[in-house]
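Remarks on the structure that follows.
All protein chains of the complex are present and in place, except for one that has been dropped.
A and B label the chains in the order they appear, each numbered from 1.
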Amino acid sequence: MTDDNILEVRDIHTFIGQFHILEGVSVSVPKGSITVLLGRNGAGKTTTLRSILGLTPPRTGTILFNGTPINGRRAFAVAKLGIGYVPEHRAVFKDLTVRENLQIAQRDRADLERKADFIFELFPDLKRLYQLSAGNLSGGQQQMLAVARALVPENQLLLIDEPSEGLAPVLIEQLMHAIRTLAARTTVLLVEQNFRMASQLADRYTIIDDGQTVASGSMPDLVRDDALIQRYLGVA
Amino acid sequence: MQRNYLIVAVIAAGLLVFAFVTASSVGNFGITLMSGLFQGMLLFLVASGLSIIFGLMDVLNLAQGSYFMVGAYVSYSFHHSPEMMTVIPNPDLRFLMAVLVAVGIGALLGGILERGLLRPLYARPIFQIVLTFGVSLVLLEAVKFIWSTTPYSWTELFAFREGFFELFGQRFSTYRLFVIAMGFALIIAIALLLQRTRIGIIIRAGVEDSEMVEALGVNVRAVFTLMFTLGCAVAAFGGAIAAPFLGASTSMANTFLLPAVAVVVLGGLGSYIGTAISSVLLGLAVAVVANFVSSPAINQPVWQSLTPMILLILVLLVRPSGLFGKGS
Partner (left out) sequence: MMQPTRSGWRGALIANWFYLLIAVGLAFLPQIIGLITGDSPFGVRGRPIGQSIFWQGVLIEVFLLAVLAMSYNLLFGFTGVISFGHALFFGAGGYVIGLALEYTELGPELSVIVGVIIALVVSAGLALLIGLASLRLRGVYFAVFTLAVAELFFIFFGRLPLTFAEDGFSITDLPTWIDPIRNRLGFYYIALVLMIVTFLFLRRLIYSPTGAVMLAIRENEERAKTIGYNTLRYKLIAIMIAGMLAALAGILQALFTKKVGPELLGLTYTIDPLLMTIIGGAGTFAGPVVGATGIHLTDRLLRDREIIIGATTIDIGASWALILGILFIIVVLVLPQGIVGTWNRWRAARQAQTTPPPPPSARNQRAIETPAAKSNP
């Protein structure tokens, strides 16, 4: 199965300061899939994404991207391999315009022209707001921009952290549509608290609890497994 | 945003009116303005590097004043060295070369400091203050070792330092005008760099969240090194072009560091335009107050030295994040 996995995280341990946050996380992300990381608040989902990217480098364990180990590389080098990151809390650059927010993600000069049409098709609002500074955008628009920013270069994998957090239901629908459209051309590793949204979007799941991977499998299996859901996610 | 400019306009207008009312003549008014702009620009040359470095990397570089000092010494000795006088007999050209050499040495020392010493410390910003303080001590001692502690005053004349022009019955120095022009040119050049280039976008984004910039595939550390080098080079440039006026002395480092820190905070951390505007404001304020309090009728020169502190305290009490700072 390794051959089909674009990303393979094997038993990583990550420390923040002296605190052992990840104590053995393993995640497999098949090429072309939408995989979701589930778990309670503080379980280590965000740290897992940050460890993959090298923002909080794991102390031990292996991370394979397209079969090549990438742990130990600096974050910018990992990103350049083709991994896009949409952090939580809509971390767009508020002092920059929408256009500049997209420009900064370019890896060569043509990136933005090549992708602009696709981005505006997904998020029509952004075209109208192109020259506005991102700080003036609404929360939903900022989230769209954060996703759009990860689409500018030709990324093979997108790491998306809690995209639905604090969004109105109608915006969540729009976002889900966008992520589904994306999944047709790229692979997505998603962190999502909203179980309904996660279950509708994802093909596969991995549950992290207390810094450890406790379960993973295909999404339809999880939906049927009430006990597992109750135990680790606390939703009925 | 509009309110910032309103406050700046009010302060500036107040200063100008005060300067005009207290001036003894139109010529005196002109000299006060010129002297204020001159002081403001010298301040900006130290503060601009400080501002960008602090905004982007959260490093309060206490060695910034030392680069200014080193720039002055290098420019002085290059211009006055007997060898260089034979190699480049034309004094104007020699001065130009002296400035370039000073900038080069400033950049080199800045790059070494960032690459060699600061890099391991980005996770511990408070320690960087201690480190840059240590570096400022080392640079000061190195300067004392090479040039001794005796201050130098500029003796080798060159044409455009000596130039004067007359206006309103007063003689104005063309060299001061040149320094002011260089200051404005630098303000505009850095503003263009920040607004119009990709590196500018990266810097402005990095001021907000450098980790996210890195996560987008930008080698932020390389940008840090570049900007640190540039900031130190600019400070050395300031020292080099100030030397024909101020000479070179070991006290230059600290004389300019404190007001430069004040100006960066006054303008608002991370705001480049704030630093530029508050440099000019502070320079003007000091010159205007100096002209007023040193007149025979008042004769209280202490207020001239107190002006930067009072201005800073008042502005911070009204605007806790400086003139152009974010949030409160």
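We take it that contacts are C-beta pairs under 8 Å (C-beta built on N, C-alpha and C of every residue); 3 or more make two chains touch, one makes a residue touch a chain.
Keep in mind it's a predicted model, so treat the numbers as computed, not measured.
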- Note on the structure: Filtering B:Leu131, B:Ile201 or B:Ala276 for touch with the omitted chain leaves B:Leu131
- Looking at B:Ala142, B:Leu177 or B:Leu226, which makes contact with the chain not pictured? B:Ala142
- Item | Touch residues of subunit B, complete complex, unshown partner | 54, 60, 117, 120-121, 124, 126-127, 129-131, 133-138, 140-142, 145, 258, 261-262, 265, 269, 301-302, 305-306, 308-310, 312-313, 316-317, 320-322, 325, 328
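Everything that follows uses one rule, which is that only the chains that are shown with their structure count from here on.
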- Could you please state the distance in Å, as a whole number, between where the Cα atoms of subunit A are centred and where those of subunit B are centred? 44
- Query: Where on subunit A is subunit B touching in the complex?
  - Reply: 53, 55, 74-77, 79-80, 85, 87, 91, 93-96, 100-101, 103-107, 149, 153
- Flag every residue of subunit B that touches subunit A in the complex, lowest number first. 198, 201-202, 204-205, 207-209, 211-221
